[in-house]
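With one protein chain removed, the remaining protein chains of the complex are shown where they sit.
Order as written gives the chain letters A, B, C, D, E, F and G; numbering starts at 1 within each chain.
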Amino acid sequence: MTPPTASRVGSDARGPERPPDSTTATLAVIVMGSPADRDHAGAIADALRGFHIDVVQRVGSAHRTPEHVLAILRDHDADPRPKVFITVAGRSNALSGFTDPQVAAPVIACPPPGPEIDAWSSLRMPPGVGPAVILEPVNAALFAAKVLGAHDPQVARAVAAFQAAQRDRVTTADDTLQVAQGTRDEGSP
Amino acid sequence: MTPPTASRVGSDARGPERPPDSTTATLAVIVMGSPADRDHAGAIADALRGFHIDVVQRVGSAHRTPEHVLAILRDHDADPRPKVFITVAGRSNALSGFTDPQVAAPVIACPPPGPEIDAWSSLRMPPGVGPAVILEPVNAALFAAKVLGAHDPQVARAVAAFQAAQRDRVTTADDTLQVAQGTRDEGSP
Amino acid sequence: MTPPTASRVGSDARGPERPPDSTTATLAVIVMGSPADRDHAGAIADALRGFHIDVVQRVGSAHRTPEHVLAILRDHDADPRPKVFITVAGRSNALSGFTDPQVAAPVIACPPPGPEIDAWSSLRMPPGVGPAVILEPVNAALFAAKVLGAHDPQVARAVAAFQAAQRDRVTTADDTLQVAQGTRDEGSP
Amino acid sequence: MTPPTASRVGSDARGPERPPDSTTATLAVIVMGSPADRDHAGAIADALRGFHIDVVQRVGSAHRTPEHVLAILRDHDADPRPKVFITVAGRSNALSGFTDPQVAAPVIACPPPGPEIDAWSSLRMPPGVGPAVILEPVNAALFAAKVLGAHDPQVARAVAAFQAAQRDRVTTADDTLQVAQGTRDEGSP
Amino acid sequence: MTPPTASRVGSDARGPERPPDSTTATLAVIVMGSPADRDHAGAIADALRGFHIDVVQRVGSAHRTPEHVLAILRDHDADPRPKVFITVAGRSNALSGFTDPQVAAPVIACPPPGPEIDAWSSLRMPPGVGPAVILEPVNAALFAAKVLGAHDPQVARAVAAFQAAQRDRVTTADDTLQVAQGTRDEGSP
Amino acid sequence: MTPPTASRVGSDARGPERPPDSTTATLAVIVMGSPADRDHAGAIADALRGFHIDVVQRVGSAHRTPEHVLAILRDHDADPRPKVFITVAGRSNALSGFTDPQVAAPVIACPPPGPEIDAWSSLRMPPGVGPAVILEPVNAALFAAKVLGAHDPQVARAVAAFQAAQRDRVTTADDTLQVAQGTRDEGSP
Amino acid sequence: MTPPTASRVGSDARGPERPPDSTTATLAVIVMGSPADRDHAGAIADALRGFHIDVVQRVGSAHRTPEHVLAILRDHDADPRPKVFITVAGRSNALSGFTDPQVAAPVIACPPPGPEIDAWSSLRMPPGVGPAVILEPVNAALFAAKVLGAHDPQVARAVAAFQAAQRDRVTTADDTLQVAQGTRDEGSP
Partner (left out) sequence: MTPPTASRVGSDARGPERPPDSTTATLAVIVMGSPADRDHAGAIADALRGFHIDVVQRVGSAHRTPEHVLAILRDHDADPRPKVFITVAGRSNALSGFTDPQVAAPVIACPPPGPEIDAWSSLRMPPGVGPAVILEPVNAALFAAKVLGAHDPQVARAVAAFQAAQRDRVTTADDTLQVAQGTRDEGSP
């Protein structure tokens, strides 16, 4: 990775930016339980695209429209590309546990922000129902990129660049602080 | 109701006993999410039968077998009798919120005992998904009997007798204690 | 159900609107513990009326005016129509458990929003005291409508229409999103 | 107080013992919500008697038998002696908030041991409903004795002796430990 | 009590107002742990004065100035009037448990509002250390007034008037609502 | 998958058994923070092998031996097979967040059972540090198998068989219950 | 310490001010996990300097840059002055437990403000990993000053002056309040 990488990741909370002309070999299907979750789902989608992953977003409720969700899952299971599902459902999260046993691909539950007690409905799964839980949108995208990076070197490189940029942010901040407090000369290693 | 009623309700935690030859005009469908929940479901079923309500118990997982659960719900929705559904699912309770929008009858969520945090997955429902939550098996059966008692006088009488017996338990205990501590003569009103 | 149904339910959080000239065959009695709970009680009442249920709202405190509450309960228990009680009390909810053993009709506890710990005073009922707990006003009304819909086809039809509208909201949002992201042509099924 | 006092309080969790021939000028009325609470109520009663306070125990449920509780409260409110009420109710504590506005005397809520969440139903009272909460039986009795000690010097002396004995327990334990570890000679002050 | 009483208690959260020329026979000593608690202490003091109780407010920290607190307690313990101590300390509440064993009078802990976890440092007292916990300032004052009302009829009358006014608030609100929704004629009983 | 599959998964909590002569094309590296976690790690390892995944278990503490953990991670990152890391650390889980930024492969945090508060140290990760959290050992293995099944058809088939067996367990239990309660004839579909 | 000291501590939340020309014999190394924690770290640093302790602030992440943190720790461990480390990391606090076993000096964890659950990741350390937890910045600095005051009389004097000023704040507030409410004459002791 070249130096520009670090500057591409300007904020702690976003993934790397995605060149506009990328083509992608892998797929992330985001299923949100309600149109009210669209901002949280959108943040995940933006970060996924930064890792060069194709994204499809769908709306389906395990409570209200389970057969519609099953149709969504079947549609995208048929896509031959390596893929992950990312489920976005707040309050009592039925969608993630509903999705996991219906598909072959891994399911990442990334519930929207809410009271702390909500997280338990994502975590307390019975044996045999195994979605993985991640709270931050960018982290859900990063995890998906690690899974899919084993199938697409472009994704793997974006992960490596993102991880390097994260490290650079910390060490650069340390350098800046050292100079500011006079414990290190500017420009010294 | 005759005096024997009070003695029929020997324990605080069970509903009234059911005469063996009763015929019932109403139905409660218990859907449990796993065969592991059978004892809790059985306690609800026993209490329901004590209120002269017919009971069917089914096993179906909203996580693993949603289409099977939909078939169960359609089967029993076709039964012309007035009815309630009682859903029994621990950990993250997807079953109750999954069942409610699929049926015309009211859905009572009665999750099996577990850590306190589990209750929130039964309570935190989005607007339009409205199962009611009750923690004690006998209370879930009592609530069902109140709903169905408006359709069957036999059930309504069992509810009234049960409520009277509950009151008698308290006042009898008070009388006994008064006699024991000498603040009331035995036999005085 | 006709197409206008979906448009009648404009918001996720309200029940269906009620035609102004409806006559109702069923009753919901809302008892609030304090005049401070009037907005929450009003939201429940509005949703109930949308389901063609007659509503009476009363103020009575199980803490301060228990005999007044008993008089309220006796008044409305004498109404021959099928009915439910909906109790609205925040902080330590004594009203719901106080009401349930005094009436033949089912009691739905719908406490006003507050800290999460308050919910436990609605849930932790001893055996024989069985109010059902629902947190969202529209869900409490929906549950009441399911109970009363078994007595009045007009209510049952409103429930079915509301459930259908809820499903339509989800699938319509999915369609809109599909068109927006180019994964489906506008107008395709 | 004479040295025997310290030995009279053998355990940290019990109040002082009560001489068998005491006559008392003050009254504590314990109302328990269920006969299941009798052990916890009994522990409070024993400690109260140790402070030379007359004790009446009653059983009455604010949920199931509110009119019976009102009769209990009226009965004992008529007793001319200075008094306190101590309410013992687990799970959702309606009894304490129900009792307080009905009586002139102070009400002490001493709920039986249970999950931590239960305490909140005793604490979260609306303005104008003011029972005081104490978790330990001996502490509820001690508090009652402080209130009633202002009316009966015998009670006040028992409180003072109990407090002195509590202090002695600590300093004696420190002395014993000092001798054991050799940082103080046996018998030195 | 005369009709003006009800109107004197205009708000749910304040105690009754106090005539300016009252003389008082009883005393409440408020000890706050920090000058930062003065508003909460002031709310308690205002309500106490409304019940015709003399109030002294002091600042003393069990953490920082224990000997100063002991001097405060000794000062006011010498006052011959019947009295209560009210301790006001947030975060980790050492002051209430520190005060109780040092004085003969009852100690009411009324911690200022804060995170829910703070309440446990007021509640979890070892045997022999028995402050009573009340969260609302007006309720702490009401409880104090019940304790001191046994010594001063003027205080007892203010308690009775306050309780009556609280009841009137509820039934008046019910009447108003009945008239507004047409279920009762204006002026009917 | 052949019919014997269902019977191979006898318990809800274990993954499918693994034929003794399997060769595997994928790798799961389990890093446990302390030898005290070996039983939990062993349960994950057994389930992974049942899915035909090669397993290496290592012990390394992010607290005590961070350089040793870094060496472990570098060792296994060099293995060319597709892989996942599974981190097992209780109490404050530093290991999972420590591991994730150091490796290209996805990291699954599967903390051993403990108080509920411990889970938050696995979940509350800063942006850019993205381990996924799964609580049940068999679910962590199932998730790993979904990720690695995209690289090895043998693993994918084991996942499909396991999911089918999980569904069969539910429907078989429902059939058995139907027969037992007489709502279905034995042998009917 | 001279009287001006008390006035130097104007606010409850800051340590004493530091004369600009002080030289220091002791060192506190603050390691923050992210540049986002700089305000919290800065508050600790300001308080430390007020106690005449030299401060170095560094940025290093146990998650992202463990080797950089190890280098930071080695750098400052070589400083011959008596010292403490203060670790500042929010969410899941890996930094504090990572730092403690790598250094000979004591480690004080002072996590930035956040949800209450975060504190547990600082507290729940395995045996042999022993950072101490303090929540308030000024208290972390005070604790450090007590440790380092045993090596530098200037620091010890600043601690004593700060403690005296804290006591003065309380007793002065009490005096002011006494005068204001007329229970003490202005100027009386």
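What we mean here is this: a residue touches a chain if its C-beta (ideal position, glycine included) is under 8 Å from a C-beta of that chain, and two chains touch if they have at least 3 such contacts.
Predicted model only: the values in this text are computed from it and were never measured.
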Touching the absent chain when the full complex is considered, from F:R64, F:R124 or F:K146: F:R64
Sole residue of G:M32, G:L73, G:V129 or G:A173 that reaches the chain not shown, by the stated touch rule: G:V129
Touching residues on subunit D - with respect to the absent chain: 12, 116, 163, 166-167, 169-171, 173-174, 177-178, 181, 183
Contact set of subunit F toward the excluded chain (per top definition): 34-36, 38, 56-61, 64-65, 68, 72, 115, 117
Subunit G residues touching the omitted chain (full complex): 12-13, 82, 101, 104-108, 116, 119-120, 123-136, 138-140, 142-143, 146-147, 149-151, 156, 159-160, 162-163, 166-167
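In this text, only the chains that are shown with their structure count from here on.
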Gap in Å, rounded to a whole number, between the CA centres of subunit G and subunit A: 38
Subunit B and subunit C, separation of their C-alpha mean positions in angstrom: 20
Centre-to-centre distance between subunit G and subunit B (centres being mean Cα positions), rounded to whole Å: 57
Where subunit C touches two or more other chains at once, by residue number: 12, 34, 64, 101, 116-117, 120, 123-126, 128-129, 163, 166-167
